[in-house]
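Note that one protein chain of the assembly has been removed; the remaining protein chains are unaltered in position.
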Amino acid sequence: MQPNPSFLEQLKQGFMPILASEHGKDVDHFILLIHWLMAALFVGWFGYFCYSLLRFRASANPKADYTGAKGKLANNAEIAVVIVEAILLVGFAIPLWAKAVEKFPADKDATVMRVIAEQFSWQARYPGKDGVFGKQEMKLIGEKNPLGYVEADPAGKDDVNSPPKDIHVPLIPIKVDGRDTFKPVIIHLTSKDVIHSFKITAMRMTQDCIPGMSIPVHFTPTKVGKFTLTCAQLCGNGHASMNAMFTVDTPEEFEKWLAEKTTKAGGAPQSFE
Amino acid sequence: MSHDHSHSHGPGQACDHGHDDHNSPEAIQRTIKKYLMVGGILFGGTVLTVAMYYVHIPSVAMTIAVALLIASVKAAFVAGVFMHLSDERKMIYGILLCTVFFLIGLMGLTIWAMHDPPMQTLIDGKPA
Amino acid sequence: MEIPYTVKPRPDTGLYNAKLGIWLFLASEVMLFGGLFSAYILLRVGADLWPHGMLSIPIGTFNTFVLIASSVTVVMSWASLKLGKLASFKLYMTLTIACAFGFLGVKSYEYYVKFTHYDVWFKDDATAQKYFTAAYGEKGEADVRKHFVERFHLHNTKATYDPHEIQLAGHIQGNPLFASHKTLAKAKTEKIMFEPDPKFGSHDHPKAIEIPVSDVKRLSAYVPAHSTYFAIYFTITALHGLHVLGGALVLGYFLVTADKWWKKAPEQFANRIEVGGLFWHFVDLVWIFLFPIIYLL
Partner (left out) sequence: MQAKTSTHTQEAHSHEHHHDPGFLRSYVFSTDHKVIGIQYGFTALAFLFFGFLLMMCMRWQIAKPGVPIPVVGGMLEAMLGDVAKGGVMSPDLYNAFGAMHGTIMVFLAVVPLAFAAFGNYVVPLQIGAVDMAFPRINMASYQSFAAGGVVMFVSFFIPGGAAQGGWTSYSPLASVIPTNGQTFWLIGMVLLITSSLLGAVNFIATVIQLRAPGLTWMRMPFFTWAQFVTAFILLLAFPPLEAAGILQLVDKVFGSSFFLPSGLVVSGKPYDVSGGGSPLLWQHLFWFLGHPEVYVLILPAMGVISEIIACNTRKPLWGYKSLVYSVLAVGFISFIVWAHHMYLTGMGTKISTFFQTTTMIISIPSVIILTCLFMSLWGGSIRFNTPMLFSLAFLPMFGIGGLTGLPLGFNFSDLHLHDSYYVIAHFHYVVAPGTIFALFAGIYFWYPKMTGRYMNETLGKTHFWLSLIGMNLVFMPMFFQGLYGMSRRMSDGGATYALTNPANEGVVTALTSTVIKLNVFITHAAVLLLIAQIPFIINVFMSMFNGKKVESDNPWQATTLDWQTPTPPPHGNFTKEIVVYRGPYEYSVPGHPADFTPQNMPDPKPAK
């Protein structure tokens, strides 16, 4: 059984779930930073608030002062808020978002996969050795072909479908500019029916899966382990149980897992329902 | 939001802006001519638009631009003359300006949002 | 205890209440139709296929003239009142309302034509081929396909179409309204007699062909369910039509009660006509954009 962290231990973690991705560090850092700003404002104003209530209560101050507060305190506080917000925006949020959401690694440098959401399950597809996905047509989707792949397309011959609700990625150490890191993962997200949302808290990742669109996300896992993949967008009565296990494996384990799927499938695209 | 400051109006100081000269019979007679003329322009504009459809302008963008231009001119005449917008009050301009601003925001930002990557449409399964 | 400025304008704003009220209301109407137009643009820009040339331009043009005429007459009716000519007010107002119902009549006719006009999608390409050849002959089929490509696009846009999706247009014998593959399935109909439309540029109707329902993938009248194009066409024009109807009813009420009002409160009556007219012009204004966007482009 998993050790269950106590309230205090969790508080020490900033009440955040365990982190397992690279950009997640920045996310956590950024969240912390904003909360410091918020705390400063809150404590400052709340202190002032309590003090004025006490000092200016009717019994202590029976005659109100027509002019009230003078001086620049309030203005300065406002200007400070503006400046800090501007810094957070320009210095952090915009560039970090650009990096995390837009600057994709090249396909060849990454583990590329597709994840398809449906009521109420998740399924992944790996491109196989050739690194190319087979052609897919939504209208071919049926019981035998849950993801609608064109059987005749040779590129699809070595593709592999994961079983529903069981998605694996490998953790492959690499060096980028002499720095030790891991191979990033690119996932093309889509949905067959309604809008779902792909959320892996450990990766600090959320992205809606929208039918009729394929939206790519990328992140770099940094830890092996089993993580929860949850659906964060209301998608019907099974929304609360639309989970999947998102497993980050060592390269060997991943290969083993993938090979198992491939042999079972006889090399052809196959689902495991 | 429109707010013209009516500071100068102390209590009870009414001042009539002489609204009547617009409404005198002579003035109305004159505007009637204007109305008929605008009616003519609107008919003409419609004929022009339809003619353009049969003429076949080679560029799509051009077709759209010209059609919308004619429509806007017609609309301007309706609003300006029939709806007396050309000599309406500041207050109304303010309200309409806000409206137009928000409308442009709605259309413009929505269209922009739909065309900013990394979103991609799924055409036969291949993310473009 | 009366509410002020119902007749005379408030000095600092220069407006009487109802006039300000109607302009505010029109501002919200601008946003309403603006929202719908935004939807139109977005859907169209994002569409793979967009039908084109599906509406009768002469009829649409005629209706545009009708509406413009009504705009002229309504402003004339107001001007007549201002000149104190009640009789000519009544004449112009009657004309306006006549135009309104004329417009609605024409529109209903257009609707009716669409509701009895059908597209059939077949279960696969070979089946489609069979029926196209049956309707238009070997050579004609290619023509029709070519026309089909044109029909779905703006002039000169490169067309890419999926051969599976080509559809046969025409009427079902007996001109039923609102039939669809779902209603056919429900009624357990086995086959339909289909009268394909004439070939492009011709007026000869091909012979009716018999189509077993089992060959049909989808069958739809030209109703909102047919395609996004018809959906937006019907939604916007129906909403516009409701505005026409509402406006006509209000103006009709003014016309019927004209004598009473004219005696009691002529100035206020003129104001009411002005306000009603403002609404009426706005409805015209919407059509001025609607017509080119939906019929022509």
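For clarity, chains are labelled A, B and C in written order, and residue numbers in each chain start from 1.
Definition applied: contacts are C-beta pairs under 8 Å (C-beta built on N, C-alpha and C of every residue); 3 or more make two chains touch, one makes a residue touch a chain.
Keep in mind that what you see is a predicted model, and the values were worked out from it rather than measured.
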Options C:63, C:220 or C:271, residue touching the unrepresented chain: C:220
Omitted-chain contact residue, chosen from C:2, C:138, C:190 or C:204: C:2
Residues of chain C in contact with the chain not shown: 1-11, 13, 15, 17-18, 20-21, 24-25, 27-29, 31-36, 38-39, 42-43, 46-49, 182, 218, 220, 223-228, 230-232, 234-235, 239
Contact footprint on chain A, counting only the chain that is left out: 1-2, 4-7, 10, 14-18, 20, 24, 26-27, 30-31, 34-35, 37-38, 41-42, 45-46, 48-49, 52-53, 56-58, 61-69, 74, 77-78, 81-82, 85-86, 88-89, 92-94, 96-98, 100-102, 118-119, 137-139, 141-143, 146, 148, 192-195, 197, 199-202, 204-208, 210-213, 215, 225-228, 230-241, 243, 245
Positions on chain B where the hidden chain makes contact: 1, 3-7, 9-14, 16, 91, 98-99, 102, 105-106, 109-110, 112-114, 116-119, 122
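The definition used in the following text is that only the chains that are shown with their structure count from here on.
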Between chain A and chain C, centroid-to-centroid distance (C-alpha), Å: 46
Whole-Å separation of chain centres (CA-atom averages), chain B against chain C: 21
Touching two or more other chains - residues of chain C: none
Junction residues of chain B - those touching two or more other chains: 121
Interfacial residue positions of chain B with respect to chain C in the complex: 4, 6, 9, 14-17, 19, 23, 25, 28-29, 31-32, 35-36, 38-39, 42-43, 46, 49-50, 52-53, 56, 58-60, 63-64, 67-68, 70-71, 74-75, 78-79, 82-83, 89, 91-92, 95-96, 98-100, 102-103, 106-107, 110-111, 114, 121, 123
Chain C residues touching chain B - in the complex, by the definition given at the top: 9, 11-15, 20, 23-24, 27, 30-31, 34-35, 37-38, 41-42, 45-46, 48, 57, 61, 64-65, 68-69, 71-72, 75-76, 79, 82-84, 154-157, 277-278, 281-282, 284-285, 288-289, 291-293, 296-297
